[in-house]
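I am attaching a structure below and will ask some questions about it afterwards.
For this depiction, one protein chain was excluded, whereas all remaining protein chains were kept in their positions.
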């Protein structure tokens, strides 16, 4: 799972929002992030864009963790439903692979609040395997 | 359109990524953002989460601009397809209302590169009007 | 759950594809459908549109089953990922409510093959409660 960690560490955006790669297993990845003034929407809660970003990255690395060596991952598309306001000190995105193909991988993620009992958002995402030398993203 | 500007200015996350509210018309909003190390994915391009966030906010304010006074806007859900790598110095999210109801508003956004000729991403979003005193988001 | 059964029985389209309302519990609905020549796509398998329709209806009635009396349900939007070809004699759509609000209900559905072990498709849907006298759909 080293390649997931290395790739995550190269993401300037994950660093700037303070995201932490919590766990990486085959097909399951979790990422957390603390609330803060730099992440708020207009009412002071964690921004939906931050929540979607965490879920997207968790889905991408869940997919990558299930791909052969020499592959990288691109997000084809995702859809997110916001279920509850992110009125919490910390969010945790939990992503898992639900279908793994040669080219495409489908993942789902739930973003939980700090208690890990309240689902704030739900994502379904399609990820694509590309050869590592293709440096697009 | 003052309420759109005021609401945008309260978003700490938009400030921290350097997003600029470019134009606000009835039902059409544009937001720009410059590339930078704090916004990168693993290959140094603008992160998909940033692109989705800009499109989400543009859709939200396009919806709000078409709502009666005394309302605020919540994102119910959005879906985004990534069309091209964001290999550009600046992105521009252009959102417009495509269906306006009493409770729900449907918007679409395209995120363009710096030339404004290449579409990087495409979003469809459902926004909900809530009374201003309800402080969730 | 009588109102779910009555509403389902009024759906000419469900009748014409041979869909069967299998179970209705609070927040969980299952609908089945047998394969047949009238439901095929170009390779003789069950059409993706049929699969999406079954999942949509199951989500709608899962939502309705959790709404107060005097309400009807409209589909705001849904998104479906196709996971496997529907190479099976019978499909079963299993839908459940994942978030229930006063106006909006979010549901998820999985469509299984005849063995009920293979997931063919996965849907997330947003449903809206409207007063029964509003006869739109």
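Letters are used for the chains, namely A, B and C, taken in the order the chains are written, and counting of residues starts over at 1 for each.
The rule is short, and it goes like this: a residue touches a chain if its C-beta (ideal position, glycine included) is under 8 Å from a C-beta of that chain, and two chains touch if they have at least 3 such contacts.
Please read these numbers as outputs of a predicted model, since none were measured by experiment.
A.B. asks: Using the touch definition up top, pick the residue from C:67, C:80, C:94 or C:129 that touches the left-out chain.
C.D. replies: Touches the omitted chain: C:80.
A.B. asks: Please identify, in ascending order, the residues of subunit A that touch the omitted chain?
C.D. replies: Contacting residues on subunit A, toward the hidden partner: 76-77, 79, 103-104, 106, 124, 126, 128.
A.B. asks: In the whole complex, what residues of subunit C lie against the chain that is missing from view?
C.D. replies: Those residues of subunit C that touch the unshown chain are 7-8, 10-13, 15-16, 36-45, 47-50, 52-54, 56-57, 72, 74-82, 85-87, 135-137.
A.B. asks: For review purposes, identify every residue of subunit B that touches the missing chain, sorted by number.
C.D. replies: Answer for subunit B: residues 79, 81, 83-84, 98-99, 106, 108, 119, 122, 124, 126 touch the chain left out.
Quick note on the criterion: only the chains that are shown with their structure count from here on.
A.B. asks: For the homomeric pair subunit A and subunit B, should the interface be classed as same or different, according to whether the shared residue numbers exceed half of all numbers used?
C.D. replies: same
A.B. asks: Averaging only over C-alpha atoms, locate the centres of subunit A and subunit C and give their separation in whole Å.
C.D. replies: Whole-Å distance between the two chain centres: 28.
A.B. asks: Which residues of subunit C are in contact with two or more other chains?
C.D. replies: Answer for subunit C, listing residues that touch two or more other chains: 79, 106, 124, 126.
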